[in-house]
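Pasting a structure here, questions to come.
Missing here is one protein chain; the remaining ones are kept as they sit in the complex.
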Amino acid sequence: MLLEVRELETAYGMSQVLFGVSLDINPGEVSTLLGRNGMGKTTTVRSILGLTKAAKGSVAFRGKRIEREPPDRIARMGIALVPEGRQIFPNLSVREHLVAFAENRAGRPDPWTPERVFELFPRLEERQHNQGNQLSGGEQQMLAIGRALVTNPHLLILDEATEGLAPLVREEIWRCLARLRGGGQTILVIDKYVERLVQLADRHTIIERGRVAWRGTSAELDANRSLWHRYLGI
Amino acid sequence: MRILLVALVAAAFPWVMHALGQDFYTSFATRVLIYAMAAASLNLVLGYGGMVSFGHAAFFGAGAYIVAILAAEGITSLWIAWPVAVAGAALAALVIGAISLRTRGVYFIMITLAFAQMMYYVFISLKAYGGDDGLSLPGRSSTGLGVSLSNDFVWYYLVLALLALVLFLLHRLLHARFGRVIEAIRENETRATAIGYPVYRYQLLCFVISGAVAGLAGALIANQTSYAGPTLLHWVQSGTLMIMVILGGVGRFWGGPIGAAVLLVLEEVFSASPLLGPYALHWQLPVGLILLAVVLFAPQGLAGALAKRSQ
Amino acid sequence: MSGILFLEQTLNSLQFGLMLFLLAAGLTLVFGIMDMINLAHGSLYMIGAYLMATLAEATGSFWVALPLALVATALVGAALEVSLLRRLYERDHLTQVLATFAVILIANEVVRMIWGNQSLMLNPPAGLTGPVTLPGGMQYASYRLLIIGVGAAVAVCLYLLVTRTRMGMLVRAGASNREMAVAMGVNIRRLFTIVFALGAALCALAGAMLGPILAVQVGMGENILILAFVVIVIGGIGSIRGAFVGALLVGLVDTMGRALLPIAFAKLFSPPVASNLGPSVSSILIYVLMAAVLFLRPQGLFPARG
Partner (left out) sequence: MLSLKGLSKRFGGVVAVDRVTLEVRAGEVHGLIGPNGAGKTTLIHQVSGSLPADTGEILFEDRDITRLAAHQRVRGGLARSYQVTSLFRRFSVLDNLALAVQARSGSSFSFWRPVAAERALFDEARDIAARINLKRVDVPAASLSHGEQRALEVGLALATRPKLLLLDEPMAGMGPEESKRMIDLVRRVRETVTLLLVEHDMDAVFRLADRISVMVNGRLIATGAPEAIRRNDEVRKAYLGDELAA
């Protein structure tokens, strides 16, 4: 087991958002967190990364408990985030985004480097000397993924990575994820294009009001369209 | 009830000191009352309005300088000099506030600080009015009523009455519509705008009122010491007023007066105490340590601590 | 106005601006990364100057004392950060202002207790006490030229550090979006202690270089601190480039104002008016500059965020 989340409870001030979320991720698999907006997907991710401290529950990463660790140490242990809203540094150039965080945290034999990211997204190479705040939304998204990749994480987490993108750019992101999957990268995806995720991912977890409402394989999710309507509003 | 008690003590204070042969302390108490007024005026913008003004000494010093300059030009009448001091400080607050309130957060802190320094250097460069050395007054302002303010008893009661009046007016203001809006803006500026308040105008007026009161306190301090000097406008003076407010309690009605009293008494104790021997010179050290302790461990200030105890 | 005067004042502006930059650089990073107002920055400048004066006396050499003073002040800065300032990052600006104001009071008294009330003497390094003749025949104090040289060299190093090194990238990332930097694995606490110590060393450098020109005395940090704040507010909080441009601008406006305005006013107004107006206008010029910049660009010239 790469990541084991048990009975996570998290609150922002007075309002509790997570009421006991559990989640398992096996090495090499692609899993998803699904659910409507405001149901606690992003909070789950933030709690795993230590960006929001969980009040209760445990998180184990590669066999080590991390729920009390500071977020930067968790990141260095090999979890990388492509955050909601992309969070590109406006005052760093494209190349700097990649160079600054380049590191082989998972000790891969063929690590991601800035150059390999440029092969993956040629658009970024063209714009490598532009500042973060001069990029279009799609370019920012590619850069956010590239920035996470160069840390060579054990686990890559993408939070709404296709949000607000034009269909063509969205396709490019899907293709990229499929390629990463082929390379054996463990990935946790939050997104709402279920049809696409059923093809791409192995296992799914649906979150509803801070609790796990359903979990299962792609085949099971594909077969059960009432789930789609009930929990995902499709 | 408590207010009556405070009023009684304040009214009796000079007589008791006189009976004890310690008239010096009446003069000291007058200074406390004046700083209480200045601190209360800062608390209006800082505590109630949520505007962290780091340049309040500008208005305090302006009030003092205006009285001193008018005296140097031969105008010593209280009825002219003091209103002009108040109006001058209010005008300075209007100009400084109008520009500063366009900014927020640290920029507001810094720009108010910069404006105060600007006034500081303006007065320093006025060679005709003392420059670096400041300006001495021939005496206290004349009332034209046959009462001389050079009598420390009379002076004490006049300052006490003015402080009481100012505090009363501030109390009314804070509980009237205007005060509610000011506090609402501090709580949530975005929402205050969204329900239809022109935030900028309210903040500016609050800033001006506060500056005017500080100007009055400045006019009084110039009379108290018969002197107006550039240190009154220095940024360290602004910092001292902030210390008073935070010691007493930010946004607590009695925060300003309590803080002024506590800080000045501490200063007096530490700088004159025979216990400290040669270290009495270094009175800022214990004051700094106490301030640090209050800021870190009692952010509600003394008025906050008192309120908690009485609950 | 003669060309020589103009050249001399330009060099003075440069010298003043570069020293301001040394102070402002540390301040703006502290401000930008941790969103922390540190009034005690001026105290580090004072402490640096005192340590320099003492060490120069003890070692008998300016050049031996300088690195020692820088390291010692950096340690003082790191100690201050670890023991106190860390507790203030999450607090509001008012709390930070007052707590660091308290540090000023404490630092001033401690310096007085150790070194007394008299100001200390710090001599320029041997061989740099006299003037030199510049191309064009102008005489200029050699020590002031040294200050310009050192200031420019440090500015270049700092520029390279911030723009070319990985640490510089991480510092900039932290200044624009701290949480994202943390999520990428940056140990912001350690990075910040390093930045703080570096800022303290730059303070000490400014204190050491200016010591022979200005008096080394208690309270020397207070006024220059405000100028440093003016610089970073003009430049945009958190931006090294902004601090550099802001510092040169403030140095230029202040020095030129003081040198040229009285001359201009003497031509425009009667002598009594001019002699009063000249100094007051020139002394507030930089504050007018700051108000104007904030009025037009409330985030400063080179905002680090957004």
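We just call them A, B and C in the order they show up, numbering each chain from 1.
We adopt the following convention: a contact is a pair of C-beta atoms (placed from the backbone, for glycine too) under 8 Å apart; a residue touches a chain by one contact, two chains touch by 3 or more.
Predicted model only: the values in this text are computed from it and were never measured.
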Chains in view that touch the one left out, judged over the entire complex: A, B
Touch with the omitted chain, as defined above, among A:E4, A:E163 or A:E220: A:E163
Candidate in contact with the missing chain, chosen from B:S150, B:T193 or B:T231: B:T193
Residue ranges of chain A at the interface with the undisplayed chain: 14-15, 36-38, 85, 90, 133-137, 139-140, 160, 163-167, 170, 192-196, 209, 233-234
Positions on chain B contacted by the hidden chain, ascending: 169, 172-173, 175-181, 183-184, 187-188, 190-199, 202, 205
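Just so we're on the same page, only the chains that are shown with their structure count from here on.
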Chain contact graph, described as a line, ring, star, complete graph or other shape: line
Chain occupying the middle, per Cα centroid: C
Separation of mean Cα positions, chain B and chain A [Å, integer]: 55
Partner chain A, residues of chain C touching it in the complex: 166, 169-170, 172-173, 175-177, 179-188, 239, 304-306
Chain C-facing residues of chain B, complex: 46, 52, 54, 99, 102-107, 109-111, 113-115, 117-118, 121-122, 124-128, 235-236, 239, 242-243, 246, 250, 279, 281-282, 284-285, 287-289, 291-292, 295-296, 299
Residue ranges of chain A touching chain C (in the complex, touch as defined): 49, 51, 70-73, 75-76, 80-81, 83, 87, 89-92, 96, 99-101, 103, 105, 133, 147, 151
